[in-house]
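Structure record follows, encoded as structure tokens.
Apart from one protein chain that is not included, each protein chain of the complex appears where it belongs.
Labels for the chains are A, B and C, by order of writing; each one numbers its residues from 1.
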Amino acid sequence: MLSFENDYSEGAHEAVLQRLMETNRVQQVGYGEDEYCRQAKEKIRAACGDPDADIFFIVGGTQTNMTVIDALLSGVEGVVSATTGHVNVHEAGAIEYTGHKVLTVPEHEGKMDAGELNAFLQGFFADPTHSHMVYPGAVYISHPTEYGTLYSKAELTALSRVCRERGIPLFLDGARLGYGLMSRETDVTLGDIAALCDVFYIGGTKVGALCGEAVVFPRHGAPDRFITHVKQHGAMVAKGRLLGVQFDALFTDNLYFDISRHAIDMAEKLKQGFAARGYRFFLDSPTNQQFIILPNAEMRRLESRVRFSYWGPCGEDSSVVRFATSWATTEENIDRLMAILDEATQR
Amino acid sequence: MLSFENDYSEGAHEAVLQRLMETNRVQQVGYGEDEYCRQAKEKIRAACGDPDADIFFIVGGTQTNMTVIDALLSGVEGVVSATTGHVNVHEAGAIEYTGHKVLTVPEHEGKMDAGELNAFLQGFFADPTHSHMVYPGAVYISHPTEYGTLYSKAELTALSRVCRERGIPLFLDGARLGYGLMSRETDVTLGDIAALCDVFYIGGTKVGALCGEAVVFPRHGAPDRFITHVKQHGAMVAKGRLLGVQFDALFTDNLYFDISRHAIDMAEKLKQGFAARGYRFFLDSPTNQQFIILPNAEMRRLESRVRFSYWGPCGEDSSVVRFATSWATTEENIDRLMAILDEATQR
Amino acid sequence: MLSFENDYSEGAHEAVLQRLMETNRVQQVGYGEDEYCRQAKEKIRAACGDPDADIFFIVGGTQTNMTVIDALLSGVEGVVSATTGHVNVHEAGAIEYTGHKVLTVPEHEGKMDAGELNAFLQGFFADPTHSHMVYPGAVYISHPTEYGTLYSKAELTALSRVCRERGIPLFLDGARLGYGLMSRETDVTLGDIAALCDVFYIGGTKVGALCGEAVVFPRHGAPDRFITHVKQHGAMVAKGRLLGVQFDALFTDNLYFDISRHAIDMAEKLKQGFAARGYRFFLDSPTNQQFIILPNAEMRRLESRVRFSYWGPCGEDSSVVRFATSWATTEENIDRLMAILDEATQR
Partner (left out) sequence: MLSFENDYSEGAHEAVLQRLMETNRVQQVGYGEDEYCRQAKEKIRAACGDPDADIFFIVGGTQTNMTVIDALLSGVEGVVSATTGHVNVHEAGAIEYTGHKVLTVPEHEGKMDAGELNAFLQGFFADPTHSHMVYPGAVYISHPTEYGTLYSKAELTALSRVCRERGIPLFLDGARLGYGLMSRETDVTLGDIAALCDVFYIGGTKVGALCGEAVVFPRHGAPDRFITHVKQHGAMVAKGRLLGVQFDALFTDNLYFDISRHAIDMAEKLKQGFAARGYRFFLDSPTNQQFIILPNAEMRRLESRVRFSYWGPCGEDSSVVRFATSWATTEENIDRLMAILDEATQR
């Protein structure tokens, strides 16, 4: 069945698979010390414009979030997140599992506001009882957010400034970073992110790889003994080459950016298709996740012909659903979706 | 450089890669609910002779150990391991990180003795202060062990009996299970393991896969909400298909067992080559890891021409080193190694 | 300086100290197995009307909350609390430290609403992604709340019903339980609490003891090996007698209830004094904590003559402050406070 359920429904981009085939029998050392990891790191450093960046490859997103956040925080610190942050909702308590509280600030279409963050931090340190409370020790944002929205360069700069004034590291979850960087409506570059954040990751799983996220600590900023933290959290793979080869392929000949742009092109086509048919959007997303409001009866009719994600109720009779494109989405499938919509409407 | 450093120096068996290519663009749902995972589980159930086994795929070994052990134990329980157990030494404290103590019993060439385990458990419950101590809540063994040795069926049965008398689950770490099952000197089958253990895993990373371990809870024995434990420990991959496709390939047409047997054949050839040249062995290993005693001067000469693992000192002037074969080892490489040994000796 | 800062500014009721003196040299076994603990438990069981209650004595409140909640929950579960719950704010992340998330529902003058709790639980289990989320595994309420307010018997019954329908234990934090039970406006008895809750504690530290909280699991409901949980959390004292003797004294001749009623009488006198002088209250508290709104200038004048707690800003120019009475508050001190208020106003 046709699927727009998420951006991880297929395997990997063929160039990635090709590179895995070519390198398959070359013997390499384990645990990320191999030649492919080395090459991939160099290419990512170049793409970030930071020759001093410390880079690590980790298999998945939740694993990355819990390992990075736990390594950043001291025992009495927690991480500040918007209420809708992935770490606060959909990671089964992985952060708390590492012993740290997720401290929440309000969300605005999935984003955190620098002024509200500043007020939260000021309020905390002004509270005479704060030594009985969890100290804010890191700030977590996602870009694109869980709602597909993006920070502007001005917004990201403001968040970075608030964090630096307090000496609190800013961590950007880039599970879908390629789709954010290639959005038609962004003014934020990979170099900006490296300059403004203290740690971020470049998502591979949702952008062309079989698995893998590249964690970047700009300016030699990795926590002490980070590799042991990675091992302790079960986040180290014996065949580190699996991640190195993939990121090497993704950062060769602009592949990561080209396939991300393709996903954006497909999202725009999908968006226009829905809009042209009079559908309402839950919010205006400039990336590969599109949130549509569907009457429940229509939602149920569509479900039998195409897969998408249920997001939540919208009033009494409607629901918010998500259609996601990706590097793998074909124009043909968008056309098939539109045909299904037309047929569903006629009925 | 020629390498016998470990059993994860290459990528994956070509049949596994081939299957990844073939299925690459088929859309599937995420998080292990896909068709390939379903098929792979059926094949593993058949191989285990247990149609009721609960099966989960996890990326790596440390991750599997910490997730399974933590899910098995209550808050006041620890896991019993031989002192040389991987969970006690080389996982950077991952078990303690989940809040549980590793309780140790002596090791005998890497193995735990059922009588000593029984004495430990009796001693614990007989101690009038035991409510102030960590309760033994699970038993961890590896097969093959960290020293390449194997439990006999009688030994495994005795361990299983001690555990069942106490109602304590027995967990077998099978990171190299294929090499154990295909050893020329074993009387233990996969069906025996499923019958005698309460949970075990079938290692993929070291036996032909890019990554992945198959966790088996025989007789519908999975802990309640195990999937949420997996997510919480960061051990769930979005593209669960990556693991399903690989295990599906490995358990098709006996591939897992055939490539394991090949590694054993190569290990026997390597073993005979060393023996014929008068080298001493640290212990007699019937599997793919061979532990050789080398004079330090010779070890240093060899290091420049072939990679192997340093295991520890052996007296004043010698060391124990490990040579590992795998599914990927070629006869040609064994011959090259022997030629290197001959040249090194002549010098 | 005169203090209404909290309800733990003095030592212990003299009858408690007297009993410590009398029993001081009698040799007893350690860790709560002594004769005084045994007697105290019997008296508490009688007061609760539950001869089958399991009872444990723990030194302090945060310690009690973290030990009880952690023992109640499985690894993937969290505790539901109102946003203002002590466990969510003022315990320095002690619950998260034990690996569990605090899941929040709205507060209403410090209280949780049974309908909102039910909606939260329904929403959780209806969410198709809930296996990627923290399961609600216990419900935490305080009575009196952090705002001095009380649940009615109907409200408590409704919460209990919601919990029992879901098989989720209800935990009542009774750090100030005596002051709740002796309020002039309550219809809830100790027996009601034992009947409606699955675990609660009777606060000693704030109600006449030097230290100590009595944890009650009605109907033999203590978690398995709870004593080992207590030890593991560092919550077991060698001289358990210290807690046993105190609770024995408090539950002899109605002392706990009598001194609690005295605190309420003092609170009513204080409340009338403030009201008669035209002060506004932040909310109407029927217990020993009274929340007054003070213009900031007046607050600063008062601070030099009497101690009270700052609670937070109230508009631009005023603040909410707390005045607490206790078993130790004298009428004379209330009169002195009123005189200070009068003088401050005249200036």
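Criterion: a residue touches a chain if its C-beta (ideal position, glycine included) is under 8 Å from a C-beta of that chain, and two chains touch if they have at least 3 such contacts.
Predicted model, so just to flag it, every value in this text is computed and none were measured.
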Of C:V59, C:L117, C:M133 or C:L177, the one touching the omitted chain in the full complex: C:V59
From A:T104, A:N118, A:T186 or A:Q232, residue that would touch the chain that is not displayed: A:Q232
Residue in contact with the excluded chain [from B:D34, B:E91 or B:E107]: B:E91
Touching residues (missing chain, whole complex) on chain C: 1-3, 5-6, 8-12, 14, 17, 20-21, 23-30, 59-67, 91-94, 97, 205-206, 210-211, 228-229, 231-239, 241-242, 307, 328
Absent chain, residues of chain A that touch it: 31, 70-71, 74-76, 99, 131-133, 135, 224-225, 227-229, 231-232
Residues of chain B in contact with the chain not shown: 75-76, 78, 89-93, 96-97, 99-102, 128-129, 131-134, 310
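Just so we're on the same page, only the chains that are shown with their structure count from here on.
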Turn needed to bring chain A onto chain C - CA fit, degrees, nearest 5: 180
Copies chain C and chain B - interface residue numbers shared by over half, same or different: same
Whole-Å gap between the CA centroids of chain A and chain B: 33
Chain A-chain C separation of Cα centroids, rounded to whole Å: 42
For chain B paired with chain C, centre-to-centre distance based on mean C-alpha positions, whole Å: 51
Interface hub residues of chain C, defined as touching at least two other chains: 75-76, 99, 131-133
